[in-house]
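Every protein chain but one is kept in place in this view of the complex.
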Amino acid sequence: MNVAMQVDEIAAYLDEVFPQVRGDFVIEAVADRAVRVRMPVAERHLRPGGTVSGPAMFALADVSVYIAVLAMKGREALAVTTGGSFDFMRKPVAGVDLICECRLLKIGRVLAVGDCLIYSDGMEEPVARASMTYSMPPK
Amino acid sequence: MNVAMQVDEIAAYLDEVFPQVRGDFVIEAVADRAVRVRMPVAERHLRPGGTVSGPAMFALADVSVYIAVLAMKGREALAVTTGGSFDFMRKPVAGVDLICECRLLKIGRVLAVGDCLIYSDGMEEPVARASMTYSMPPK
Amino acid sequence: MNVAMQVDEIAAYLDEVFPQVRGDFVIEAVADRAVRVRMPVAERHLRPGGTVSGPAMFALADVSVYIAVLAMKGREALAVTTGGSFDFMRKPVAGVDLICECRLLKIGRVLAVGDCLIYSDGMEEPVARASMTYSMPPK
Partner (left out) sequence: MNVAMQVDEIAAYLDEVFPQVRGDFVIEAVADRAVRVRMPVAERHLRPGGTVSGPAMFALADVSVYIAVLAMKGREALAVTTGGSFDFMRKPVAGVDLICECRLLKIGRVLAVGDCLIYSDGMEEPVARASMTYSMPPK
């Protein structure tokens, strides 16, 4: 499939419609049904013990799948998250950015399913796995 | 089962070990394997369209199960989230607090499973369902 | 909401469209957005150690949510399972039927979400929790 929006275009669109997370995420790459997104780790993401919080990883997976849907469908895609599942497998490295490798397993007319592996930047083993389901309401 | 920590004690403990979320959550009730937690809705929780974000609801479910584990096990409980699943079913009412009704389905020696229904305050139908798994590492 | 199909009607319909599972499940009760289904435990459901298998519990949860959707929407409901999540919390009692208490948290035009607790008959604590998502394709 062809990509409908490129990195700069998606980043500008997100800043416009979703100013609450401006600066929280950096889109590193967009390809056919796949994106890579970086989350520069900030104090507000931390939990006791110095590890990144589950909600911060949820946010990273959620925005990554949303970005992947935008990339394939374009800005008219009014996708809303309808479900998700998570496995938190390792403690993220303290003070290191998180990288989300996201792949769309399905991008249908009404449902999209994205699969994410989240890494501490530079590490080989993922810290978390996530899958997110998005629903695309009829126009 | 008897409750090991009461509301005020848990609230003070959370403020101490988890200052990043101070003020984000209000523990309303603690009972045998059940807690109710309020999330006063703030601008930073919002998404395009005025709805509360998925990550904010994840945070609410996550902290609610953690509070329920603390309530039953006491402060020595070093629980970490190992997994979770979510269904987002309705759009939260804009500008209204969220209420999480959480029940521990299992509180074992090494694993705890909590089930959460999240409501817009005053509404009858839940906006989201969540289940979270916590692991209690050996001391 | 009013129930669209009663127990006998649903049972006859399942036998007709889904003969592979004839005799596997007994519908015990149908109410507004809630059903109770019994699975008489058979040799083919067992796993090493005498416990009921995960797939058998999946089947029970899946059919229970399907029955709940039929009960509310009637036989024209062409629902297909689009997702599910499970927690297996206790070992089922050997040689004892399983009971699934299922509640529809959402029964919309295109999506239904059902929540299930599965018990060994007569036990107070659930052996498993399941949530299933069904999609209702447009007619």
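Just so it is clear, A, B and C label the chains in written order, and each chain counts residues from 1 on its own.
Please note the rule applied: a residue touches a chain if its C-beta (ideal position, glycine included) is under 8 Å from a C-beta of that chain, and two chains touch if they have at least 3 such contacts.
Since the structure is predicted, the reported quantities are computational estimates derived from the model, not experimental observations.
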item: In the full complex, displayed partners of the excluded chain; value: A, B, C
item: Absent-chain contact - pick from A:A12, A:A29, A:A42 or A:L105; value: A:L105
item: Which residue of C:A59, C:V110 or C:M123 touches the chain not shown here; value: C:A59
item: Absent-chain interface as seen on chain A, which is shown; value: 85, 87, 89-90, 105-106, 111, 113, 115, 117, 125-126, 129, 131, 133
item: Residues of chain C in contact with the chain not shown; value: 17-18, 20, 43-44, 46-48, 53-56, 58-59, 62, 80-89
item: Residues of chain B in contact with the chain not shown; value: 82-83, 85, 110-111, 133, 135
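Note that in this section only the chains that are shown with their structure count from here on.
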item: Remotest chain, chain C as reference, centres from CA atoms; value: A
item: Interface composition of copies chain A and chain C: same or different, split at half; value: same
item: CA centroid of chain A to CA centroid of chain B, Å; value: 23
item: Centre-to-centre distance between chain C and chain B (centres being mean Cα positions), rounded to whole Å; value: 28
item: Chain centre separation (chain A, chain C; CA means) in Å; value: 33
item: Shared-contact residues (touching 2 or more other chains) in chain B; value: 85, 87, 89
